[in-house]
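Please find one structure pasted underneath; my questions will follow.
Every protein chain but one is kept in place in this view of the complex.
Each chain carries a letter (A and B) given by its place in the written order, and its residues are counted from 1.
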Amino acid sequence: MSTPNKISFLAPIKNWLLRNHIWVFFLVVFGAFSLASPYFLTVNNLSNVLTQSAFIGILAIGMTLVMINGEIDLSVGAVLALASALAIGLQDSIGVWPAVFCGLLSGVALGALNGTIIALSGIHSFIVTLGALIGVRGLVFIYTGEDALMVSDFSYTEYPEIYLGPLSITAMIFLGLAFLFQWILTSTRHGREAYSVGDNIEAAHDAGINVKRNKIINFTICGGLAAVAGILLSMRLGTAEPNAGKIWELWTIIAVVLGGVRLTGGYGTLWMTIGGVLTLAVMRNGLRLLSTPNYVELMVMGAVLIMALLLDHFLSGISRKKTS
Amino acid sequence: MTQNTTLLELQGITKTFPGVKALDNVSLDVKQGEVLALVGENGAGKSTLMKVLAGLYTAEQGSIKYLGKEMQVHSPLDARLKGILLIHQELSLSPELSVAENIYLGAWPTNRFGLLQKRKLRKQTQQALEALGCDFAPDDRVGQLSIARQQMVEIARAQAFNANIVIFDEPTASLTDNEKAQLFETIEDLRSRGKGIIYISHKMDEIFEITDRITILRDGQVQGTKITADTSVDEITRAMIGRDLDTYFHRAKENFGEDVLAIDGLSADGLFSDVSFSVKSGEVLGLYGLVGAGRSEVVETIFGIRKAQSGRIIWKGREISHPTPAEAIELGIALVPESRKEQGLVLGMGGRENITLPHLHFFSTLSVMSKEKELETYEQFQQALDIKTTGPEQPVAKLSGGNQQKFVLAKWLCSSPNLIILDEPTRGIDVGSKSSIHELIANLAEQGLAVIVISSEMPEVLGVSHRVLAMANGRIVGSFSGQNQTEENLISAVSKT
């Protein structure tokens, strides 16, 4: 150990790949579909993939923050539905942007509520957000009365049509938020505290970090981002389904874990999460282009997730051996 | 500042835990530019004292005078900011953060928007690392560094916070010789810059190499402070033990039978290599070594928790290869593990369920448990070992360490094993329970059991064993019995490596 490290230019690359293996996987999947389907590698299709991935992607950003804290948020799908319903449902009475604001506020408030309950009570986030997943869906149904809400002012649905070259505004918001939060994670006090809390909570506490505040902030962000995704979805669809976003929390967790972020906390970046989200989106899109039925997609996703988990299991075994 | 001013003065510190007086009127002082050793047996109160200093515990009585002024430490951060830094055996680092971020954990330089001032952070860290001569960069991820380098990160924290007092708790436990030499250079460097250092260690050679004075703790009390240059290992050891061995320990009468267990050339990668020994029925075999010497790993391999890469385990003349714990239990091997709370007991269960856990089939017919049989055994051992509980269902989490340990013993004795391995059987328990466990060990051997006792408490392992093996760095480095079974021999055997 005390012998000086052999400096090899391969070592940093190998290290990066061990941490970001998802991108290797992404390239493989991407290459395979490029060969398999003539429709895949077109600007139009890829632009579409990116737009479609944005909703799960935005949810995944918040989930990543929460997971870095060593927690989980199962309520994002339901919060998305509530924000989407409020953003459309309130338009007629208070106008478009105030309605959107209310939608956003609902997400922030629910996130803050989850975070506060978790921090104050010490109940595991799994239970707290499982409750919220069930209860917030109830709120959505109470508000919508089981029926889909429709926009009356159709100019609302034109916002997503703004494009910058091949990039839709939805995709840009997703990527913009991902870069913003990656920057927050690496460059702000809050971001570094988040890792410390998830990594070694005792050390964080001993160092005077306010663990509870850090968690509350991350849950609030996670709720807020779920609302953003909901609002974007309502713009794209022009309707708010009460069942919108159902089991999306599962897809989000799948994307984040596929990316390599650890459920145990303290480990992960948004680069990994973007990798996971895009891999998932490319796989769904590619399978559809090959006109495989829906069920193949679901089965492949399940199998891929298990394989990713196995891969991570063995890779972390390797890196553990290396450091010991 | 002038040399030899007193940096820190503890006066009459007293701290009690339920049932134990962990610190009893402890006083000591640390001067500028001095390394003070703090020695004592396990459970003498060293760790407790340091936790009081680092703000993890609050003392009931006594005062801490720091830089000439009375001081109170409210939290670990408070201690750190005041210039007192404790470097634990278990490092308090976040492996995913960089070296710089770990050094300034929670006290990062930020601008008024909460943004990390990375350049400043890097520069400050670079200075601290350079001052210590570290060979890693501020941006390296701590999880990728070796243990020795991680320890340097903690030391760099002392540099960065401009700490006046640095406390090392067993810093060399997992270091190689080279790394140890480097650490000593660093300590020398800190001393030359006027810091006060408290050095806690079991290793006498280290203490005599780098410390200026030695304060000895025993049973929570200070036994005296000596100038290192004017004392000897003998004197210190005697003060640490402070009692006559022969009267205190009860050793079983020698009446050995056949070899029960023999191991031959057992090796496991990175843990231990080429370990061979045998133990006869009626014999108490001691296994002495410092923490990390590989003692627990060897017995866990015999018991089937770990796998050996090579070597043979011979049970009553028959080779057994890779037993599972269940098979080991079936053969008649019992292992009282090192950590009572993590390995020994299911804390949420009562005594009854804990005792019967390894032998569920004894207490069941066709897989259906017989509560009557369980209670019968519980009653028998609760009385025989004099375990104090409110009843068979009281969760063992609520019991004292000594009573918990007796349940672990009961758990393994109730199946009448042929070999019982006791890994640190008296760690962290009160004196009364200790001596009754020692007596029990002797009784078991006299009843014809083979016993292996692992301990890092020298008087214990010398007092109860017929033969003592010394282990260091994963190897057996000496075997002592009869006249040769002395502290001096053990110490010289393990500290040569």
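Going forward, a residue touches a chain if its C-beta (ideal position, glycine included) is under 8 Å from a C-beta of that chain, and two chains touch if they have at least 3 such contacts.
In this text, contacts and distances are computed from a predicted model.
According to UniProt, the chain absent from the figure is "Ribose transport system permease protein RbsC", selected among "Ribose transport system permease protein RbsC", "Sulfate-transporting ATPase", "Chemotaxis protein CheA" or "Nucleoside-binding protein".
Although one chain is omitted from the display, it touches the following shown chains in the full assembly: A, B.
Only one residue in the set A:Leu139, A:Leu185, A:Ala244 or A:Leu270 touches the chain that does not appear here, and it is A:Leu139.
Only one of B:Leu81, B:Val346 or B:Ala384 touches the chain withheld from this view, namely B:Val346. For subunit A, the residues touching the absent chain in the complete assembly are 72, 117, 120-124, 126-128, 130-139, 141-142, 145-146, 250, 253-254, 257, 263, 293-303, 305-306, 309-310, 313. With the whole complex as reference, residues 303, 305, 324-326, 328-329, 335, 337, 342-349, 353, 356-358, 360-361, 364, 367-369, 411 of subunit B touch the missing chain.
Keep in mind that, in the parts below, only the chains that are shown with their structure count from here on.
In this assembly, the C-alpha centroid of subunit A lies 44 Å from the C-alpha centroid of subunit B. On the subunit B side of its complex with subunit A, the touching residues are 56, 75-77, 80, 92-97, 101, 105-108, 110, 114-116, 118, 135, 143-148, 176, 178-179, 182, 270. Those residues of subunit A lying in contact with subunit B across their complex are 1-2, 4, 15, 187-190, 192-193, 195-196, 199-200, 202-204, 206-209, 266-267, 323-324.
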